[in-house]
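Of the protein chains in this complex, one is absent; all others appear in place.
We call the chains A and B, going by the order they appear; numbering starts again at 1 in every chain.
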Amino acid sequence: MTLSNSSIVDKAAEAAAKATPVPIAIRVRGLSDRAIAWLFIAPAITLLLAINIFPLLWAVYLSFTNFRANRPNAVVEGVGFRNYQRVLNDPDIWQAMQTTAHFVFWTILLQMLIGFALAYLIDRKFRGHAFWTTIVLIPMMLSPAVVGNFWRFLYEPQIGLFAYAVSFLSGIPTSQIQMLGNVSLAPWAIIIVDTWMWTPYVMLICLAGLRSIPDYIYEAAEVDRASAWRQFWSITVPMALPFIMLAVLFRGIENFKMFDMVTLLTGGGPGSVTEVASITLKREAFETWATGRSSAFAIVLFVAVFGLANIYVKALNRVKQR
Amino acid sequence: MRKITKALLGATTALTISAALPSVSQAEQLTLCWAAWDPANALVELSKDFTAKTKIDMKFEFVPWTSYADRFLNELNSHGKLCDLIIGDSQWIGGSAENGHYVKLNEFFDKEGIKMDDFVPATVVGYSEWPKNTPNYWALPAMGDVVGWTYRKDWFEKPELQKEFEEKYGWKLDAPKTYDQLKQIAEFFQNRKVDGQTVYGASIYTERGSEGITMGVTNVLYDWGFQYDNPKKPYEMEGFVNSPDAVAGLEFYKSLYDCCTPPGSSNVYMTESADAFKSGQVAMQMNFAFTWPGLYKDEKVGGDRIGFFPNPAEKAHFAQLGGQGISVVSYSDKQEQALQYIKWFAQPDVQAKWWELGGYSCLNAVVNAPGFAASQPYAQAFLDSMAIVKDFWAEPSYAPLLQAMQKRVHNYVIAGNGTAKEALDGLVKDWTETFQDDGKI
Partner (left out) sequence: MSSVNSAHSVVEPSLTTKRIAGAIVILYALITMVPLAWIFLTSIKSPPDSISYPPKILFSPTLEGYCNLFTTRTRQTPDYIAALPAPTSTCDEVTRKRNMVIAGPSNFLPRFVNSLVIAFGSTFLAVFLGTMAAYGFSRFKVPLADDLLFFILSTRMMPPIAVAIPIFLMYRELGLSDTALGMILLYTAVNVSLAVWLLKGFIDEIPREYEEAAMIDGYTRLQAFWKVVLPQATTGIAATAIFCLIFAWNEYAFAALLTSGSAQTAPPFIPTIIGEGGQDWPAVAAGTTIFLVPILVFTILLRKQLLRGITFGAVRK
């Protein structure tokens, strides 16, 4: 991006060449720097405090009470750690965490493999790759809720395109391809849709990683007569690893919080087979209106993600330093 | 660049500010909230009369059944002003009365001469009263509804099928009077080719997300002897919710689901059940009575091809109550006009027209009129069904009670986890916890 006024650039070059590299606090006219700093930062921080931090603290407070949002006039008592005890001892909640873990694990694995493969292929720079990259990106632009709703249509055993296509290719009768009704298939139904949506995202990050590897490293390897296979495993993968791990982190956090798509695709069913943690939380909070207990669950979830993410980021930083 | 930025800035600021301003309220307009279904469309038609008489415009907010409770309970709990009138589900009465969502109507009824005796007693208890069986009214009975069944009369009348059925089971193929008979019919039709198409036995409620499977399974459980609590000691549920009879009933519902339903029926509620019947997939379907007028008018399966029967009996004879009453939302700014609507709706001539258009009136004068049973082919089945109704908990903590049953029952019947006894034992535990939280035990 070029500056609109080139005389400033000339002067900047002069000034930069002459001046010592010490930050200059110029107080010509107008507000002091300090005032500007606060003026600029304050609105964002205030908004965050009001709408992110304060509610979080309120949720912590609620988690120690028996408050129910649908009975605002009832007496509110503190119940100590009872909500946390109930949450951590509830088999249904552990089941939901397990379901979430299963979902996160498989989606990340598939998206990583397919996403990296795609990025690698796109990095071969075939003709028209920019155009096709844009096409591949489209699924991630959609609203997960609307996607979940629409894939329900595609998964219908009698009238859906998915069952028909699978039946066409494999010969299995469509009445047996009950992606949403069958207890063993339903978890795969949500994994497939999430992979369809988010593989492009992982692909982009891997692509950035691949593009960050300078050519000269490959050329040096060529000189050393390293085979393409060896180059892939000792150059490409290790140097792209930080990016892959980053993609895993982002997708992992997002899928841990997953709510929209699964709610509209399966509603958590059949039974509770696809009931991920956020759906259980929503039922507790907005259908059972057990506000105190659901706040406890929310805090537990937050601490879990925060803790895991922290550990992961430390590992990531170590990888980057290699 | 700068000009565009400035223009964009201005436009977005203007939009944001306009969003913040409260909208100018219409001159005379009421918003009525209900579920999006055939009777709602009939009500739109009917309300034109109200607008003509009072010059008050009616605006409607209809939400599909699957999100109906979610959305409107949320709305009431957030003290929203969206709805002036609400036709809330019968089970919301407890919560809405105790939490101040509805306006108490006793004074209004007395003033306008609206007598609850003029309405079918079961509907008054079910849709208006809280606490139950006390003269405290929070709604006017608006839509009578109950779970019943439809069947393909044309298939039942096929001579070859009748012959085969009688040989196999020893009685004449007709609308079943007991659940054992129903199951036999369902088995008979399961995977049979009729008119060149493979068909299935029955469509029953299995929906997980809102209230579907509960509304289905209670019909069977009531018949097998399930009770909500000890009639002599309220809230004592051990041995009544999970009695051996109740366990047998739940097992029966699962066996019906496993043997005789179409593939892909793991999340069926009213529209899916009606769809299954309309597309010619099933010989019988369980559904609320409100679907009957629409099905009777259907080109493919209506007219002579359809028959209706009330919920069959077993050891006892009950049917799950549906239906709603119309209430005034206490957060509305237009309570005066809303009450006018209720007054208009309670008029006998309006109630008669309501039945004509496809709504199920609860007024005695309408349902006890001499020509009523013959007025529509489904009228008799409706009358018979309304005589045997039983309702789910209408307690203020209705939502967690329902959620617990949805979870336990769906887990067992559809996902096949555990046994029926475990499901019902777990249900007693869940319900006990809820009532303890509530201070009822």
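What to note about this one:
In the analysis below, a contact is a pair of C-beta atoms (placed from the backbone, for glycine too) under 8 Å apart; a residue touches a chain by one contact, two chains touch by 3 or more.
These numbers come from a predicted model, not from an experiment.
The omitted chain makes contact with just one of the residues B:Glu45, B:Asp110, B:Glu166 or B:Glu238: B:Glu45. The chain not shown here is touched by just one of A:Gln85, A:Thr134 or A:Gln176, and that residue is A:Thr134. Considering the whole complex, the residue from A:Ala44, A:Val75 or A:Leu169 that touches the absent chain is A:Ala44.
Listed for subunit A, the residues touching the missing chain in the whole complex are 1, 3-5, 8-9, 11-12, 15-16, 19, 23-24, 26, 28-31, 33-34, 36-41, 43-45, 47-48, 50-56, 58-59, 62, 69, 118, 121-122, 124-129, 132, 134-139, 141-146, 149-151, 153-154, 158-161, 164, 196, 199, 201, 204-205, 207-209, 211-212, 215, 218-219, 221-222, 228, 231, 243, 246-247, 253, 256-257, 259-260, 264, 277-278, 281-282, 285-286, 291, 294-295, 297-299, 301-302, 305-306, 309, 316, 320. Where subunit B meets the chain that is not shown, the touching residues are 1, 8-9, 12, 15-16, 18-20, 23, 36, 38, 41, 44-45, 61, 63-64, 67, 71-72, 74-75, 77-80, 82, 271-272, 274-275, 278, 294.
One rule holds in what follows: only the chains that are shown with their structure count from here on.
Averaged C-alpha coordinates give centres for subunit A and subunit B that are 39 Å from one another. Here subunit B touches subunit A in the complex through residues 70, 73-74, 77, 95, 98-100, 208-209, 263-267, 396, 399-400, 403, 407, 410-411, 414-417, 437, going by the rule given at the top. Subunit A meets subunit B in the complex at residues 66, 69-73, 92, 156-158, 175-176, 178, 180-183, 267-273, 283, 286-290.
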